[in-house]
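Inspection log for the structure reproduced underneath, given as structure tokens.
And now, chain A:
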Amino acid sequence: AEIKPALVYGTGGKFDKSFNEAAYTGAEAYKKETGTEYRDFEPTSDTQGEQAIRNFASRGYNPVIAVSFAWTSAMEKVAAEFPETKFVIVDSVVDLPNVRSVVYNEAEGSYLVGLLAGMASKTGKVGFVGGMDIPLIRKFGCGYVQGAKSVKADMQVFQNMVGTTGAAWNDPVRAGELTKNQIDQGADVVYAAAGASGLGVLQTAADNKKLSIGVDSNQNHVHPGSVLTSMVKRVDLAVYNAYKDTAADKFTAGVQSNGIKDGGVVAAIDENNKSLITPEMQTAVDKAKADIIAGTVKVHDYMTDNSCPM
Partner candidate 1 sequence: MEYFDTFVSILGSAIRLSIPLLFTALAGLFSERAGIFDIGLEGKMLASAFAAACVAYWTGNAWAGLGAGILISIIFSLLHGFASITNRGNQIVSGVALNFVAAGLTIVLGQAWFNQGGRTGQVPPEGRFSGIILPGADMMREVPIIGPLYANVISGNNILTYIAFLMVPISWWVLYRTRFGLRLRAVGENPGAVDTAGVSVVWLRYRALIVTGFLAGFAGTYLSIAQSAAFINNMSAGKGYIALAALIFAKWKPVPVMFACLLFGFLDAFANFMQGKSMPLIGEVPVQIFQALPYILTCVLLAGFIGVARPPKAGGVAYTKER
Partner candidate 2 sequence: MSPHSSANEPAIELVGIDKKFGTVHANKDINLSVAKGSIHGIIGENGAGKSTLMSILYGFYHADAGEIRIQGTPVTIRDSQAAIAVGIGMVHQHFMLVENFTVLENVMLGAEGGQLLAKGVAGARKELKRLETEYGLDVDPDALIEELPVGRQQRVEILKALYRGADILILDEPTGVLTPAEADHLFRILRVLRDQGKTIILITHKLREIMAITDTVSVMRRGEMVATRKTSETTVAELAELMVGRRVLLRVEKGDANPGPVLLSVRNLTVKDGRGVTMVDDVSFDVRAGEIVGIAGVAGNGQSELLEAIAGIRKPVSGEILIDGQPVDSVDPARLRQLGLAHIPEDRHHMGLVLKFEEYENSILGYHRDPRYGRGAMLDLDAVRKDAEEKIAKYDIRPPNARLKTANFSGGNQQKIVVAREIERDPKMLLIGQPTRGVDIGAIEFIHRRIIEMRDAGKAVLLVSVELDEIRSLSDRILVMFAGKVVGEKSSDADEQSLGLMMAGIAA
């Protein structure tokens, strides 16, 4: 059937080279394929996000996709007001019959890039810079630590968060400074899970001739030769699939969890970072993937018990 799709980004903005950009890519792909126009909106504050979701719903847009956990409570309210409209929320769970909640097993993805970081590191020290200090980001960090330590049990992992408010997603200066701290302490690979702030991490690593790891989108191209890999969440697929399912009347509500098995999280390897990935690293990653799918390696999810065993 003909659909009228809408997309509300997180406050990082459409072209954050990360999470939101991935959603945009998915929507564009669907548009290219089907010729269906969609509308999107970039809120700059919390109230605005809720208004945008509601605006779309009340104007008959369907499905309405909101990317970012920040829209959880907004989604709870608006989805209840418009039971006929299909909603998708990414990175959070909203338990309503017309909402599909897409979550990712970031721990598994982060494990993979942690593994690569551990292998690429010459100093035995790697770093992690998170955005806002929330459980979700700690989940990234925890998976990363596990991956890195799987290479070498005494691997040292520095962890920092940019801040404790929403501004932490938009502060590349501080993120860069934290990265420089970690580099000064010996880290030679730094993983950014910090939204737009992550650009500061990638930049600082490149400026200091160290390696970095991107997040959400494939950020390998941002500083070719310096970005070791990216922990890609296939948000583009989530968006694309949601539109497609609705158009085909196959929309399902409920939680959709994407891990390595479903191809929802991957460690991106492309022409920009080929030279950085040795054949041993490639084999190690493939093996880890297989082990995780087989269940022989279990990656602990921070959010299950709000703690990280490492």
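Following the convention adopted for this analysis, a contact is a pair of C-beta atoms (placed from the backbone, for glycine too) under 8 Å apart; a residue touches a chain by one contact, two chains touch by 3 or more; residues count from 1.
As a selection rule, all candidates are chains of the complex that A comes from, given by their letters.
This one's a predicted model, so the numbers in the text were calculated from it and none came from an experiment.
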Only one of these touches chain A in the complex, so go through 1 or 2 and give me its number. 1
Residues of chain A touching candidate 1 in the complex: 9, 11-16, 20, 42, 44, 159-161, 164, 167, 170-174, 176-178, 180-181, 184-185, 196, 199-200, 203, 207, 222
